[in-house]
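Note that this complex is displayed minus one protein chain, with the remaining chains in position.
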Amino acid sequence: MQQEIQANVSGVGPERFEPLKRNSAGSEKVVRKSRTAWQDIRHRLTTNKLAMFGLILMVVIALFAIFAPLFSHYNYFANDLDNVSAAPSFTHWFGTDDLGRDMYVRTWKGAQVSLFVGLVAALIDLVIGIVYGGIMGYFGGKVDEIMNRFAEILYAIPYLLVVILLLVIMPPSLTTIIVAMSITGWINMAWIVRGEIMRLKNQEYALASKALGAGSMRIIFRHLIPNAMGPILVTLTLTVPSAMFTEAFLSFLGLGVQSPVASWGTMINDGVKAMTVYPWRVLFPALFLSLTMFAFNVFGDGLRDAFDPKLKQ
Amino acid sequence: MKPILEVKDLNVSFEVYGGEVQAVRGVNFSVGEGEAVAIVGESGSGKSVTAQTIMRLIPTPPGNIKSGSVLFDGQDLLSLSEREMQKVRGNKIGMIFQDPMTSLNPTMTVGAQIIEGLMKHEKLSRSAARTRAIELLSMVGIPNPESRIKQYPHHFSGGMRQRVMIAIALACNPSLLIADEPTTALDVTIQAQILRLMKDLQQKTKTSIILITHDLGIVADVCDRVIVMYAGQIVETGTKWEIFRNPQHPYTKGLLRSLPRLDQRKGEPLVPIFGTPPDLIQPPKGCGFCSRCDEAMRICETDVPAPTSLSDTQTVRCWLQHPLAKSPNMAEGKGASV
Partner (left out) sequence: MSQAFVEVQGLRKFFDLGNKRVLKAVNDISFSIRKGETLGLVGESGCGKSTASRTIIRLYEPTAGQVLLDGTDVTKLSKAKMKAYRRKMQMIFQDPYASLNPRMTILDIVGEALDIHGLAGSLTERKRKVEELLEMVGLNAEHASRYPHEFSGGQRQRIGITRALAVKPEFLILDEPISALDVSIQAQIINLMIDLQKKMNLTYLFVAHDLSMVKYMSDRVAVMYLGKIVEMAPSEELYANPQHPYTQALLSAIPVPDPDLEAKKERIVLSGDLPSPLNPPSGCPFRTRCPAAMPQCAEKMPEFKETKPGHGVACHLHN
């Protein structure tokens, strides 16, 4: 009965039972071009609507920060004492401040400062964190213990104390703020990197490289750090808004950039004094600061979910 | 032998990025009462997916049971609600998994995990369930069951945990036990203990067993009948003597030739199967093994062979069984070389 079924296959003739001719030796084919981990992550990220919204918001804010001041016929420091604290109108979209300066231009100028501080602080954290954390994690043992103790001590010092002490020796400025943030900011990154390196250093590809005679630095920076990039990027993305907020907070206390240069923090500080009468002077910088932090945070969360999917098949 | 389980025309696929992996493609088999059947195959052959489908443990999505039926005691398991299925799982069908380190709940005592099932399925009182749990642990060879019952899984070694898993699986006297690579994570000497235990228990309880494995050695030891799977399809079935003494499918033959034997000398080379298994996102149009088969013919590339019965028990899916393939010049060639 089984044989009959086979004979019914259409067009079965003796010629179809000839052996296939092929060279079997060395016919290794690549099975499939499957997705790399990075493609996987990109796929999960781009399908996450909230994260994409955050990314678009980040880009739009960055573009405005760069170009808006260039294409406005006002500049951020020119006083116009006839037009003090004017309400938003067609001439001054966001109104003016107590010296008659255009709030629209100042808001975007403030964005430049805030974004600059956020990015620079995050990059400094990144560099110090990777080197320090990488060494801690890779060498372990005594090296790890000493370096980790040092980081813990630094972490335990109240942050405001560090800033105030620093202001004794440095004038209030952007540099001072960045230095102040960098003194302790990298520790978190270093711990993240340390954990990742400890997890990865016994992977067989790292051992294979060691067996080939690779030095520690090559193993850390060529093999381990690239494979720890996921958590590092997530931490980096989430560091930016927290640095921006710290800058705004310190500027609010009067420790930041000095007039006429504005940051969102100093503008909020100025605006708060007359908040009940001229609400737009605090509204716009506060609104954009919040939007930016929101954008970075949702993007960072999306990135974290993309790197650590719970529903990965 | 009356079949206790019949799997008919089962097709299961998984949705992944880049397409649909057709993991199980038209699988038919049955298991008789008190019979021990092995499903042998490599990773990706569909053997574990088949077992998990019987137990309805395939997560959907991404899994998708596209067609087929699984008749257990005359009832189609695939049409049961999840609630009804829970009464079957652990009660009428027991399952043992590969990794004894993760298949026990680390936050519950071993006793509690056995007692839970007994109270739920057998409606025993707590004290009766406890007595039965101690009996079960001593049956699977765990010393001092009265004190071990109060301990947590991390106090048990891998072999001991697998014994506990067997005790849990057998707690409600199931009529079918599915063991998915039960000894793969264990050492050889521990594996020997577990296999002996399974054999003894099967003789005692007359439970039917489906053993999923990649190790042909285990098959020869434990099972009566063997099902060989490749690329989501059954390529050959037969009693273990038929499969080991008179294999007919080139894949079965190749698998046996690629294993070193203890009585083999170093000079005799192993005969590997060249190439790698096909990608089941785009399964081959014809026979799944065609691309690696050194006896392949033109028809193998285009048409899937139907099963051919060689005896009451042996069936093979291969075009070499077709009368036209057995013309004299062929038979003298490669076919006779085994």
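By letter and in written order, the chains are A and B; residue numbering begins at 1 in each of them.
Going forward, a contact is a pair of C-beta atoms (placed from the backbone, for glycine too) under 8 Å apart; a residue touches a chain by one contact, two chains touch by 3 or more.
A quick note: this is a predicted structure, and the numbers were derived from the prediction, not measured.
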Contact set of the excluded chain (shown chains only): A, B
Touch with the omitted chain, as defined above, among B:273, B:287 or B:300: B:273
Candidates B:157, B:173, B:203 or B:282 - the one touching the absent chain: B:157
Residue of A:123, A:183, A:214 or A:287 in touch with the missing chain, whole complex considered: A:214
Residue ranges of subunit B at the interface with the undisplayed chain: 42-43, 157, 159-160, 187-193, 195-196, 214-221, 240-241, 244, 254-256, 258-262, 264-266, 269-274, 276-277, 292
Footprint left on subunit A by the chain that the document does not show: 26, 28, 30-37, 203-205, 207-214, 218, 222-223, 226-227
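The criterion applied here is as follows: only the chains that are shown with their structure count from here on.
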Chain centre separation (subunit A, subunit B; CA means) in Å: 48
Residue ranges of subunit A in contact with subunit B within the complex: 2-3, 5-7, 9, 12-20, 24-25, 27-29, 31-32, 34-35, 40, 43, 313
Subunit A-touching residues of subunit B, taken from the complex the two chains share: 14-18, 62, 274-276, 279, 281, 290, 294-303, 305-309, 319, 321-325, 327, 330, 333-334
